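Take a look at the following structure, please.
All protein chains of the complex are present and in place, except for one that has been dropped.
Let's turn to chain A:
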Amino acid sequence: MPADRLLPDDESAAIVALARDFAAAELAPRAAAAEEAGAFPRELFRELGRLGILGMPYPEELGGGGQSYEVYLQALEELGGAWASVGVGVSVHVMSCYPLATWGSDEQRERWLGELLAGDLLGAYALSEAEAGSDPGAMRARATRVADGYRLDGSKAWVTHGGEADFYTLFARTSKDRARGISCFLVPGDAPGLAAQAPERKMGLTGSTTATVDLDAVALDADRVIGAEGDGLSIALQALDSGRLGIAAVAVGVAQAALDHAVAYARERRTFGKAIIDHQGLGFLLADMAAATACARGVMLDAARRRDRGLPFSQQASIAKLVATDTAMKVTTDAVQVLGGYGYTKEFPVERLMREAKVMQIFEGTNQIQRLVIARHLARGAGR
């Protein structure tokens, strides 16, 4: 059963239905084999680009789909539930377009944004480093001013699409100042001196590449800096507020998928003369899974609607990311329990969903960092 949604109008319902149909026909049947093989589905992203999904939440005048976050996130939920690697990839691509779309000059947007939003190109977001994850102010990769632009040196870690991306929205140090010394750059994927290391060997999301990207005297033109020099950390954190909503959406999709699989199984599987869903012990477990998933979606949509109305939403985005990813972890774990021994095998998708859920508590700000963000808002008296 697809999630029962209240969408603003018929058009947005058709857009979410497109995502659901695409997910059911193109993603779900391929996910298990590609994850097993660690095969990155580059062609699927081109197809998503052609359909207009990769530029969905950006204004039409910039070449995007002009959709609200309320609609975009629910479409993303459908994609992520069918294949989390693709959902995460879409979210990362959309986030990597954010600095250029929001902070770029008209000239820069004119030049680069069109093909990014049209999905001809795939983006990556390079903020973390081996020694600077939760604390981006500790980053060491540097951009040195040279005669005709910048020279980049250092390494960026945990880059989703590292080695596959056509462009990197990359953060590097332009001065020693901890907070004001970071700048944002748009780096072409084929820039000489930029090289991705071998992809990480991960527990889940194995269909999506994650790699360290090394920068060895990468030469960049001066017009490749997005925003002013020193604005980088503000840009990064702002982009993450929106990116976290994308991750929340994928997590809700994963939880919903686990719930759907568990309910389908529990209605079929019989013990002691009845379907196991009719045993109260399992019925209540499934009820709690359904309630948790609905709550996570509600919290995510509340943050999305605030964003769509131009209200502050940073705290709500952190709450959404925290709640949705913790929910995904709990619900997928319980789904494995519902399927019993079968749930622990690779014949059924719930063990994969459980492995995928785990990383969502870690990336785009660990859930400890989300709590830190929320607590800071509370301490400032900005908590509503």
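Keep this in mind: contacts are C-beta pairs under 8 Å (C-beta built on N, C-alpha and C of every residue); 3 or more make two chains touch, one makes a residue touch a chain; residues count from 1.
Note that contacts and distances are computed from a predicted model.
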Protein name, per the UniProt record, of whichever chain is missing from view ("Imidazole glycerol phosphate synthase subunit HisH", "Electron transfer flavoprotein small subunit", "Elongation factor 4" or "ABC transporter permease"): "Electron transfer flavoprotein small subunit"
From A:G65, A:G104 or A:G162, residue that would touch the chain that is not displayed: A:G65
Of the residues A:M56, A:L73, A:L205 or A:V218, I need the one that contacts the missing chain. A:M56
Touch rule applied to chain A and the missing chain gives residues 1-2, 10-11, 14-15, 17-18, 21-22, 50-53, 56, 65-67
